[in-house]
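The other protein chains are all here in position, but one chain of the complex has been omitted.
Naming follows writing order (A and B), and every chain is counted from residue 1.
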Amino acid sequence: MKNRLRVLRAEREWSQADLAERLEVSRQSVNAIETGKYDPSLPLAFKLARVFETTIEAIFSDEK
Amino acid sequence: MGCKTNNPAVWRFTRRFIVLSLLYAVFSVLSTYGLLRWHSTGIVIWLLAVLPAIPIAMAVLLTGRYMREEKDDFQSAVLVQSLLGGIGATLVVTTVWGFLENYAHFRRLDILMLWPLYLVFVGISYGIVKARYR
Partner (left out) sequence: MECTTKDSADRRYSYRVLVAMTLYLVFLVPDVWIFRHYHPAAGLTWLLAILPALPIIGVLAATGLYLAEVKDEFRRAIMVQSMLWSIGATLAVTTVWGFLESFAQVRHIEWIWVFPVFCFFVPISSALVRWKYR
């Protein structure tokens, strides 16, 4: 799924590892989500939204 | 999967899976016949032995494809849990049976029974998973 993870990370100067630590997941997970190869579960999506202090819709887009 | 389902992915998968299972049975019979009657040698034996494994390999790929296509997360989850339950049960049963076969002189079973055995256990797991979500 398309997402703005990379942009949001860059705004805060977080590496994938930094984000992974905040989310309590592995760096590979963050990479897989960021590259759109893996869609996070609802709980993880909410965690992402909280970490970036925004909404899920602001991060992810399900448009083709 | 109830009898009534408006999910095309499930129908496609079920249909194709049944076809592949039938192909497996047909190829098994063909290979056995061929190997027995034709007194094949060398490479032909290997080809005939591989033939029944082809529908199995295709069934595996088909399952992978279905899981990618299935939009209903819940249906996916049910299938995955059924398959994992099938795997666990199969590995436990075959290991225990294997040891009993070797050391307690239990009757020998053909290794070809593994595929049908796995399907049976997946079916049982499916029933359990569905019951849990009723």
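Operating definition for what follows: contacts are C-beta pairs under 8 Å (C-beta built on N, C-alpha and C of every residue); 3 or more make two chains touch, one makes a residue touch a chain.
Just so we're clear, the structure is a prediction, and the values are computed from it rather than from any experiment.
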{"item": "Sites on subunit B contacted by the missing partner chain, in the whole complex", "value": "31-32, 35-36, 40, 45-46, 48-50, 52-53, 56-57, 59-60, 63-64, 80, 83-84, 86-88, 90-92, 94-105, 109-112, 114-115, 118"}
{"item": "Positions on subunit A contacted by the hidden chain, ascending", "value": "24-29, 31-33, 37-38, 40-41, 44"}
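The working rule: only the chains that are shown with their structure count from here on.
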{"item": "Centroid distance [mean C-alpha coordinates] between subunit B and subunit A, Å", "value": "37"}
